[in-house]
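All protein chains but one are shown at their positions in the complex.
Labels run A and B following the written order; every chain starts at residue 1.
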Amino acid sequence: MSRLRYIIPLGVFALLVAVLAIGIRQSPDKDLIPSPLIGKPAPAFSLPSLTDPGHRVSSAQLLGHWYLFNVWGTWCVSCRMEHEMLLKIKQSRVIPLVGLDWKDDQADALSFLKDAGDPYATIAVDRDGSEAIMWGVYGAPETFLVNPQGVVVYKYIGPITEEAWQQEILPRLPTGQTAATPSSS
Amino acid sequence: MIPELGEFTLILAMLLAALQAFFGIVGPALKRERWIAAVTPAVTGQCVMVAASMGCLVASFVANDFSVAYVAENSNSALPLFYRVAAVWGSHSGSLILWIFLLACWSVAAAFGTTRLPKAFASRVLGVLGLISFGFLLYTLATSNPFLRLDPPWPDGESLNPILQDPGLAGHPPILYTGYVGLAVAFAFAGAAMLEGRLDKDWARWTRPWTTAAWAFLTCGIALGSWWAYYTLGWGGFWFWDPVENASFMPWLMATALIHSLAVTEKRGLFKSWTLLLAVLAFSLSLVGTFLVRSGVLVSVHSFAASPTRGTFILAFLIVMIGGALALYAWRAPLLKSEAGFELTARESFLLFNNILLVTACATVFAGTMAPLISSALNLGKLSVGAPYFNPTFLLSMLPLLALLSVGIHARWKRGKLSDRARPIILTLIAAAVIGCAVIFGLFTGGRVLGPVGVALGSWIILSSLIDPIDRLRRHITIPRAVLGMTLAHIGLGIFVISITAVEGFTAEHDVALAVGSTAQMGAYQFQFEGVQPIEGPNYSGVGGTVIVTRNGAPVAIMHPEKRQYWVQHTVTTASAIKMYRTSNVLVALGQDLGNGSWSLRLQVRPLVSFIWLAAFIMATGGMVAISDRRYRLREAEEPAVSPAGALTRGEAG
Partner (left out) sequence: MSARAASIFVVVLVTALMLGSTAAYAIAPEQMPTPQLEARYLELIHGFRCMQCQDESLADSPVDLAADMRRQVRDMLLAGKTDQQIRDFMVSRYGYFILFKPPFVAKTAWLWLTPGVLLLVGVIAAFTVIRKRAAIAATDVDDNDLTDA
């Protein structure tokens, strides 16, 4: 043992190198925080609708359907980048998009949707940001995939790309899934 | 033209570094006199080339040459000249040039400072330094070339991050790097010893001044960085256990252990393999720190522009340098034995504990810094580690160390003989405890027991450190500089402990919303808010507030916190107003504009905070004073004979 203990520093260093090498490989993702909501029920909410302020959008209405919960705002540059993709998703009629208009100005949001197109089946308004915190949102855009039982199955951080749609979201949906628009009250 | 020249000289420097490494290491091995003689010219040549290259980079900045990508990314024509120069090391590529330049300077110093050492040994030292230089030059040219051109050139640059537009940028990186890089010399001394297969008391004596000098610079560099953060960031924090801060603190802890371990090896030939390992680890931690900061594996506000390529390259370099050194260590160290003895209360014993506690503290900081990385590498989830972890775990090792210090400095070599000094030690302990109790009863701190303990420990260190010098003065014995330096450094540490305790325990802080003309009360201080005015600077505009501060009616200061918007980057920074009042700092920072002229303000009173950096400076001064001791200059006049105690042969083992 007495001779062997001089190898310990080298051994520890080897372990360190292994960790650092893995760290380099993982580093592009290091800013992404995995969501603890995965596998847990989505937060229950009842919020005013953007397009129809008298009515409310609630999680209860959305039970029984798959839906994508997309957090966005007109102030968010990356959200503009994903807007076209969202329109494509709407056109595919595979799954409805439920929007959360996060800390936005109502007039701005409405006029943006009028100009750029509205990909959402329904949009809830989070004026002061408290709903976003319930979902563990820390930046826009973020998108949650929720199943008919109301459980969060997947979270995507950043603008949704074609690749993300094909490789991350679609495979998680049951085959033959088509968008059943959730009824709004 | 100039950028091309800069790149060309850099390439030449790399070739010269390669020659330096080759001649330095292979020369003595093959006993080629001429190769050994070629090392010093190679070192000098490399330094000249690197200086020229850096000069070209500085010239490009000063001339606003925005055809150079690095200049365009970090400078701007509206940037004042002072910051155009400092911006040279404001970002990754340029800071590497600074690193390499300082290494070249240290190498030249080592070449001319070791002329009286055995030639073979000195050339090995320079050879190892050459290897390091070569690695960094290769890395810079391959992945981080600051002389890359833009085609077409930008009309103007992106300018320097506003937080960096501060005199701190001129001072902190150069001084910090001088320390960081200086530890390479100790590493090179260790490498040379291992290559030679010999490590003796003389080796320890040669290595000590270099290590202490690097340590002193590192101390100042870290303190400068902390002070800069304090007055720049706006809320009075000065240490965040941020990965990049830890990356400079860990080498400091190792270097401190190394200085003390070298003393034991020099005096008694003990702890040889321990000292050797510390010398290797101190610079290794510098290298690992360089990796962490530039590879992008850790989340930090300090990190430079990172990329996996850069990270991989440095990792390869780490494997070669650190892996190589540790492999050499595993091979050579088992043969380093000594037969000296010492008693439980001897100086060696205390220094052994000193080493163990410092290394444990360093390992603790290392664990906390690497934990997020380890956790996600092993798929244990995403972790964050901050002050609530580091503070208690660091103190776990440090408190015993601080307590042992006051006793340990009086222990004699080999036999301890603490009974000689028992009375003054106990007296000073009582005095320190009294001070600690005064703190409890005089101030009703709110129950934090560490307050009085910290004050007591710090006071004890100061008082205990004074016993020996005062005794010598009384008996009209001269105080050798080594002892004076040690005393200064320990007193600095004591002041540091007291100051940190005061700041952490007794800071008063409050965020308030104030309308124009209204006053907030915090403790004995009153803060009257007089509103804000628009302000304009050389490359920014914003608002400046006026706050009149009084204490129990007596005027303290008129403070002008600012919020600045820099024209080029559109970033808003908070320039807090800090005034020193007696021994405390008063800090006022502008928060949010609440409308109708009201603002939210952050108010702080931090006692003794400036003493933290003063203490660090005293410590560093102590180190430099110790180096200037005569014995380091006298002894080199003799060419030390090869002592049997130092040579490593099979017969000596065990």
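Methods note: contacts are C-beta pairs under 8 Å (C-beta built on N, C-alpha and C of every residue); 3 or more make two chains touch, one makes a residue touch a chain.
In this text, all values refer to a predicted model and were calculated from it rather than measured experimentally.
Trainee: Pick out which of B:7, B:166, B:242 or B:562 touches the chain that's been left out of the picture.
Mentor: Spelled out, the listed residue whose C-beta touches the missing chain is B:242.
Trainee: Of the listed residues B:383, B:422, B:515 or B:594, which contacts the missing chain in the full complex?
Mentor: Only one listed residue reaches the unshown chain, and that is B:383.
Trainee: Given the contact definition stated above, which residue among B:191, B:209, B:607 or B:623 touches the chain not shown here?
Mentor: Checking the options B:191, B:209, B:607 or B:623, the one contacting the hidden chain is B:607.
Trainee: Out of B:267, B:481 or B:579, which residue would touch the omitted chain in the full complex?
Mentor: B:267
Trainee: Since one chain has been left out of the picture, which residues of subunit A touch it in the full complex?
Mentor: Looking at subunit A, the ones touching the missing chain are residues 31, 33-37, 103, 128-130, 132-136, 138-139.
Trainee: In the full complex, which bits of subunit B touch the chain not displayed? Write them out.
Mentor: Output for subunit B: 201, 205, 233-235, 237, 240, 242, 266-268, 270, 299-301, 339-344, 346, 348-349, 352-353, 356-357, 359-360, 363-364, 367-368, 371, 375, 380-389, 393, 396-397, 413-415, 424, 427-428, 431, 434-435, 438-439, 442-446, 455, 459, 462-463, 466-467, 470-471, 474, 498, 502, 506, 508-513, 520-525, 574, 582-584, 605, 607-608, 631.
As a working rule, only the chains that are shown with their structure count from here on.
Trainee: Taking each chain's centre as the mean of its CA atoms, how far is subunit A from subunit B in angstrom?
Mentor: Chain centroid spacing, subunit A to subunit B, equals 43 Å.
Trainee: List the residues on subunit B that touch subunit A in their complex, please.
Mentor: 273, 277, 280-281, 284, 288, 291, 295-299, 306, 308, 311-312, 315, 318-319, 322-323, 326-327, 329-330, 333-334, 370, 373-374, 376-377, 381-382
Trainee: If you look only at subunit A, which of its residues touch subunit B in the complex?
Mentor: Those residues of subunit A that touch subunit B are 2-3, 6-7, 9-10, 13-14, 16-28, 30-31, 33-34.
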